[in-house]
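Note that one protein chain of the assembly has been removed; the remaining protein chains are unaltered in position.
Labels run A, B, C, D, E, F and G following the written order; every chain starts at residue 1.
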Amino acid sequence: MSTNGYLTDRLTPDNTGILLVDHQTGLILGVQDHDQNQVRRNAQALARTAKVFGLPVVATTSAPQGPNGPLLPELVAELPEGTPIIHRSGEVDAFEDPAFEAAVSAMNRPNLVIAGVITDVCLMFASLSALGLGYKVHSVLDASGTTNKLARETSLLRLQHAGATLNSTVGVISELLRDWKSPGGRGTADVFSSLAMPFYGAVTASHAAASNAG
Amino acid sequence: MSTNGYLTDRLTPDNTGILLVDHQTGLILGVQDHDQNQVRRNAQALARTAKVFGLPVVATTSAPQGPNGPLLPELVAELPEGTPIIHRSGEVDAFEDPAFEAAVSAMNRPNLVIAGVITDVCLMFASLSALGLGYKVHSVLDASGTTNKLARETSLLRLQHAGATLNSTVGVISELLRDWKSPGGRGTADVFSSLAMPFYGAVTASHAAASNAG
Amino acid sequence: MSTNGYLTDRLTPDNTGILLVDHQTGLILGVQDHDQNQVRRNAQALARTAKVFGLPVVATTSAPQGPNGPLLPELVAELPEGTPIIHRSGEVDAFEDPAFEAAVSAMNRPNLVIAGVITDVCLMFASLSALGLGYKVHSVLDASGTTNKLARETSLLRLQHAGATLNSTVGVISELLRDWKSPGGRGTADVFSSLAMPFYGAVTASHAAASNAG
Amino acid sequence: MSTNGYLTDRLTPDNTGILLVDHQTGLILGVQDHDQNQVRRNAQALARTAKVFGLPVVATTSAPQGPNGPLLPELVAELPEGTPIIHRSGEVDAFEDPAFEAAVSAMNRPNLVIAGVITDVCLMFASLSALGLGYKVHSVLDASGTTNKLARETSLLRLQHAGATLNSTVGVISELLRDWKSPGGRGTADVFSSLAMPFYGAVTASHAAASNAG
Amino acid sequence: MSTNGYLTDRLTPDNTGILLVDHQTGLILGVQDHDQNQVRRNAQALARTAKVFGLPVVATTSAPQGPNGPLLPELVAELPEGTPIIHRSGEVDAFEDPAFEAAVSAMNRPNLVIAGVITDVCLMFASLSALGLGYKVHSVLDASGTTNKLARETSLLRLQHAGATLNSTVGVISELLRDWKSPGGRGTADVFSSLAMPFYGAVTASHAAASNAG
Amino acid sequence: MSTNGYLTDRLTPDNTGILLVDHQTGLILGVQDHDQNQVRRNAQALARTAKVFGLPVVATTSAPQGPNGPLLPELVAELPEGTPIIHRSGEVDAFEDPAFEAAVSAMNRPNLVIAGVITDVCLMFASLSALGLGYKVHSVLDASGTTNKLARETSLLRLQHAGATLNSTVGVISELLRDWKSPGGRGTADVFSSLAMPFYGAVTASHAAASNAG
Amino acid sequence: MSTNGYLTDRLTPDNTGILLVDHQTGLILGVQDHDQNQVRRNAQALARTAKVFGLPVVATTSAPQGPNGPLLPELVAELPEGTPIIHRSGEVDAFEDPAFEAAVSAMNRPNLVIAGVITDVCLMFASLSALGLGYKVHSVLDASGTTNKLARETSLLRLQHAGATLNSTVGVISELLRDWKSPGGRGTADVFSSLAMPFYGAVTASHAAASNAG
Partner (left out) sequence: MSTNGYLTDRLTPDNTGILLVDHQTGLILGVQDHDQNQVRRNAQALARTAKVFGLPVVATTSAPQGPNGPLLPELVAELPEGTPIIHRSGEVDAFEDPAFEAAVSAMNRPNLVIAGVITDVCLMFASLSALGLGYKVHSVLDASGTTNKLARETSLLRLQHAGATLNSTVGVISELLRDWKSPGGRGTADVFSSLAMPFYGAVTASHAAASNAG
């Protein structure tokens, strides 16, 4: 039996860093396996979560001067101040750029939460290399995306087999939160309502209105 | 042959008003026939479009103190200043509330662009009554939503048969814009990129980056 | 322009009767074009609505001793007391059974709300015959079902072309209700929450809890 | 109001003929808008129905020596004895082959039930030409198929607009049957159970077993 | 080879308890990966099953005074009398609330059947913690739900990897039943027909009618 | 009865022109209602068809210097030599650019086959204006595309109501071909196999191999 | 590395038996996770395959006098002569009926190919018990079916984890065939064309026609 690190390596604000790989304006346009807007909002949610819990983030792009395009402006707007953004000149696997590996290493966190576009390349190689370097890896599938469903199904099983913990955006945030009474509770509610689970914003507004009127 | 009013009654900033019917926090949660977030964004897009082109808007809610909940806060934030919001106490068809009919009448616009949640009730009855009152009606289906696909398919055909012009959010905005060189061009680009067609934001950011680097 | 009878022949408790055609235990098992349970719940919703507004109902079955099976027991349980149930011995079109036509005629209602399984046969022929007899017909698609999507798409267009008003369960009930402050408001809320739109039950329970706690 | 011929031109064994257009082994392989096997079974069902009710059938192929391939062998096996099979040498619209038009004319039936592969070509042109020649046309969509969903959606609306009655396989058969107590009842049950609605075979077998054991 | 506990730890009325985690009126509204009503009915089915077989149940909620809302009233109505309902004040993982862990421990059952909304948080953490505490865990996916398909796919693989037995509502009940001739047979048939597999109610009613008539 | 122009205005090489509206590299990336590659291939198919039958074509772009991007290079490569490409500086409706209207008028063809990206704007307005100018219009839906399914469903019904003939790429080509024995037969087979119906290429290659070996 | 028995325990006519579990007329009607007809045809395909290769088969039913209904008549028609059909009186897991276990044991085959309706119960328990008894198990998913997609997804992973080889109908048959030149080649082609892959019948008929004409 394994609980995939949940009991022994639970994600906490102290032991976790976030890697956002190649959420670029050109690449996002190729996401066809699920809702592009969800990928966008979930990547933003991870960035805003980093601010809520004080997590370090490293962002990276692949050849942003070329057709891949710049990092999503709406994601840039959510990154914690000072987040290193490593612009790779050609390395497909982000960890093959020494600047990226150094930035990750400087975070000094054993648990890495990774999302990337496209799933079967940018997320995949970053996750596999991180595992190889001894990190615990949470691959966040719904903040990643790819060009067809089979590429996604394939990636899930390859990542599972390689030892990554497959996770969702809300799953990661909830593991970090641990208790709604903690200081991060209010910020988490905002991340859920605005970005990761918009239905929750509607439920919350309904509740507030009824409570005030009650 | 009919061109459904396009040549003779084309939507312009001068002849068009917008009705937003029951986009409430409780009702939106029942939208299951397509993406709730898209309904939300498209309703916001119509509201922001009103500001771009100076169109009058009337918003309305059904029993917002009850389970239907308040108007979506993110939609309220987009409404033009001074937009009348008519809170109906129980009338299912918005036009059966004299305050709503008066507010619509006060807009003095022959063309009404209508969106509503849920499609087969709130959008339907407002559209049918408006047609009965002699308005030209554009029912905006992708800014509306309902609880199942059959209710939507049914509604499209009932609206078509009743003489409403079936339209999309982007179709309405483009008919109002008419020429990208007009003053509304910049605002339309913003509405498209942020709300009605988020892919367009990515395309635009890619273009800007390449142009600057070029 | 036509508003499909909405302004001139609006459904009211006084001018409307409901026909439930062949919702039998054997036939329901062939519904594959959308959720069987939704068909079931919507047929029940129409029956319970009849009690809320005092509408007459006629139910009918086709050869219930044979493989088509008996009327759905959960639907029988919802029928208003005294509802005639006409067991046809073989007529495919319910109106070809004189007992059925007499029962419908005895309702003395110009507007007929019709649902049936399967859509392209039982709902179709009853709707076409009723139109031929001079009734206004509302064909309720989401309380009906058939064996494949193409049979449904085909049926919608045939019914539209024949002059039936295509409607949804919730659309019919809302047109009958007209105002939530009317006596039928409470019963309608129950029909929506328990049968026609179960999400509404959750929204309502959330609202009640928040109001009480507020 | 129109009831699309149901009351005035109801399909009967005496006034109806069936046209099966280009159900060939090469063309069937391109059907992607719904289940190929359903198209196959429904075309067979129409052929077997012709035998049940004594309807005339004309079948036709387009260049069967070429890649379109021969008529489906399983369909040939169901055709009534003596059915003319018109092998066209190149005419896309079957009615442009005089031999086909003559064979149809020789049936001397005012109502034509037409199915064809592919929908937007073979079914479409045969239906439009038949309408032009003054026939009443029932286009049977679920015994036809095409290469993508948009081609089908487009075809439904073009056929509706042109005045064809859109129908399903089971809808056609049931209109012909009219009463299960008639001589065709037994044969219809067989067509439904084996071909047009296989679920009905299971329901029937369950019923028989329970009745015998009861 | 492993048979996932089936041979050595088969679920029996004596060794099994049920945990229902956060089936609340606010959270259920976010379920978008499959049919909300199915989640609802399956959670009810597990509760009613507990009564059929005399299994202990522990239910829990997360901040039910807030937007998550109260436990689904229709689920409360199905819980065995005396079922402890642990209202957590903020702990995301139910097992971090000592009252919950104590209630579970008091059941004294090595096998835990767990369902929860949302899948990737409430079901996930409860399942992982239960595994960590040494319980055998059956995670019941179709009595759980989440906000998108990727979150579900991710959760299935994470749970599988962690050692949970992935199961369905009907799978759990059938393993408990073991033999339809046992005392629980009648109650199981009711749970299947009314809640877990409504088609079975239609099949059963058809059978009863045919047997009586036979 | 109408046959939508099929008998009286059948598309022929002499009476038909093709308009390709805004198939640009930026806009194509927003197509989400069906397969982008199919839109691409079908637009190419129409262009190559023009060469097969000697039809005139007018292509147009909207602000190709901006984010909409240049005309698809693979489409440019298929255009008949000398095809006018009208680059509009901002007019949403192509017919509002006098150069476009002049180019269309210069074709001197009463029947216009129109495809455009996006469907509810570029195809819609060009089709409506062409109808207003007295052209017969075939709107080719599967060579067009838009951002969501509701925008498409809406557009189909608006175009139908306005009097456009809804058509598919293969439907248009087949109506032009009329007889496979005509000179265009060989070219049509190539267009089908390479672009409009790739399955046909496989069927054709299989047939050729078997014939040669036979 | 494991090759799941392919190299060491490849399915051959000598080492393989087939178990068909509860393909009954009542249960098949609940299959909603994929095409019921495909389940039916694939179960028939396995039975006919047994005759092609001389494999022993054991079929079984659960309470066939009750609502589950008799074994599918079309499957009975395909069973090899003398196939034992074990009618269980209530045991959910077929192996808990000694007569079934004896019949399986009498086959004396180390590899069991198992299909069952419903997947998460009938197929599942038979597969798990067979694994526990030391058999190699191939669970044939596309000859099995269940009531919802989540029940299927869950079952695949539970079976994988338990050590069953997940397989398809065509995969099993092809492993048995091994070489098209072997005596079973002709029979396999028939099984593929008529039952397991009907497209193959069309391809074959096209080929034959072209070869003869070539």
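One rule holds in what follows: contacts are C-beta pairs under 8 Å (C-beta built on N, C-alpha and C of every residue); 3 or more make two chains touch, one makes a residue touch a chain.
Computed from a predicted model, the values in this text were never measured in an experiment.
Participant: Out of A:Thr146, A:Ser174, A:Ser193 or A:Ser211, which touches the unshown chain?
Facilitator: The missing chain is touched by A:Thr146.
Participant: Would you indicate which residue among A:Asn42, A:Thr61 or A:Ser155 is in contact with the undisplayed chain?
Facilitator: Of these options, the touching residue for the absent chain is A:Ser155.
Participant: Could you list which residues of chain B touch the chain missing from the display?
Facilitator: Residues in contact with the chain left out: 203, 206-207, 210-214.
Participant: Residues of chain F in contact with the chain that isn't shown?
Facilitator: Spelled out for chain F, the touching residues are 25-26, 28-29, 35-37, 40, 64-65, 67, 69-70, 72-74, 198-199, 201-203, 205-206, 209-210, 213.
Participant: For chain G, which residues touch the unseen chain?
Facilitator: Contact residues on chain G toward the absent chain are 1-4, 6-7, 34-35, 38, 141-142, 152-153, 156-157, 160, 165-171, 174-175, 177-182, 185, 197, 199-200, 202-204, 206-208.
We adopt the following convention: only the chains that are shown with their structure count from here on.
Participant: Could you name all chains that are in contact with chain D and with chain E at the same time?
Facilitator: Both chain D and chain E are touched by C, G, going by the contact rule given at the top.
Participant: Going by the contact rule set out at the top, which chains touch both chain F and chain G?
Facilitator: D
Participant: Select, from A-C and D-F, the pair of chains that is joined by more C-beta pairs in contact.
Facilitator: Between the chain pairs A-C and D-F, D-F carries more contacts.
Participant: Using each chain's Cα centroid, which is most distant from the centroid of chain F?
Facilitator: If we average the C-alpha coordinates per chain, E ends up farthest from chain F.
Participant: Averaged over CA atoms, how far is the centre of chain B from the centre of chain E? Could you give it in whole Å?
Facilitator: 42
Participant: Among all residues of chain D, which ones touch two or more of the remaining chains?
Facilitator: Chain D, residues with two or more chain partners: 26, 29, 35, 67, 69, 153, 157, 160, 199, 202-203, 206-207, 210, 213.
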